[in-house]
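One protein chain is absent from this view; the other protein chains keep their places.
Then we have chain A:
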Amino acid sequence: MLSIYSAHNPYLSAIIWLAITIGVYLISLVIFRLLGRRPVFHPMIFCIALLAVVLFYVGVGVKAYQAHTNVLTWLLGPATVALAVPLYTQLRSIRQNTLAIMLPILIGGLIAPVLALAGLYFLPLDNHVRLSLLTKSITSPLAIETSQHIGGIPGLAVVIVIFTGIVGAVFASVVYRIFKITSASAQGLALGTVAHAIGTAQGFQMNQKIGAFATLGLCINGVLTAIVLPLLFFLFS
């Protein structure tokens, strides 16, 4: 493979790295399923570990790897457009329970990044790092673009987003026990609002209603954050 790689054909290396990425993803899914679909063993964790080993072994840097596979990152855009479909199926719930859906999403979408920033107030962090935290609760494709708009670091924003999602998915049931949350709608809405797509996937594992409300939280908070943050920065910069 090294000899093919050194041929410096950009299309060929793109195809090879795409195949490796998809292969690693499928292997990670299989491991996740074999280990009983526990949120602690999120497939993304295995993807990062396996690919890090491959990159190290072949001697290719992360930036070169990202350049070869940037078509995948680009496809996140069209994939995000597809969120309109689950959002459309939930329009009736939004009309029936407007306040009980919109208010928690607004509050959750606001306090999640604000609390994270407050916890880091005393740290000597770079401003770009702080700005990258603001998109922590929205789904990665929106986070990448929003973060670009407001001067965060898209790569770091995505890492924070995925970490947030895994934390939310892993600890949701414990948190709900402590806060005595029994309503499936409330459990789902909070999972989607705070832990975006990864929380939503976890919601569908719990039951269909939790999953459906998680989709609502995911879409509405994603849309609101992606609208509000760039406008704020557009107005104040």
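Definition applied: a residue touches a chain if its C-beta (ideal position, glycine included) is under 8 Å from a C-beta of that chain, and two chains touch if they have at least 3 such contacts; residues count from 1.
Note that contacts and distances are computed from a predicted model.
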Missing subunit (named according to UniProt) among the choices "WD-40 repeat protein", "(2Fe-2S)-binding protein", "Formate dehydrogenase beta subunit" or "Holin-like protein CidA": "Holin-like protein CidA"
Residue of A:16, A:31, A:58 or A:116 in touch with the missing chain, whole complex considered: A:116
Which of A:12, A:40 or A:75 contacts the chain that the document leaves out: A:75
Sole residue of A:9, A:89 or A:205 that reaches the chain not shown, by the stated touch rule: A:89
Residues in chain A touching the chain absent from view: 21-22, 24-25, 43-44, 47-48, 51-52, 55, 62-63, 65-66, 69-70, 72-73, 75-89, 91, 97, 99-101, 103-105, 107-108, 111-113, 115-116, 118-120, 123-125, 129, 133, 136-137, 140-142, 144-146, 149, 153-156, 158-160, 162-164, 167-168, 171-172, 175-176, 178-179, 181-187, 189-191, 193-195, 197, 217, 222-223, 226-227, 230-231, 234
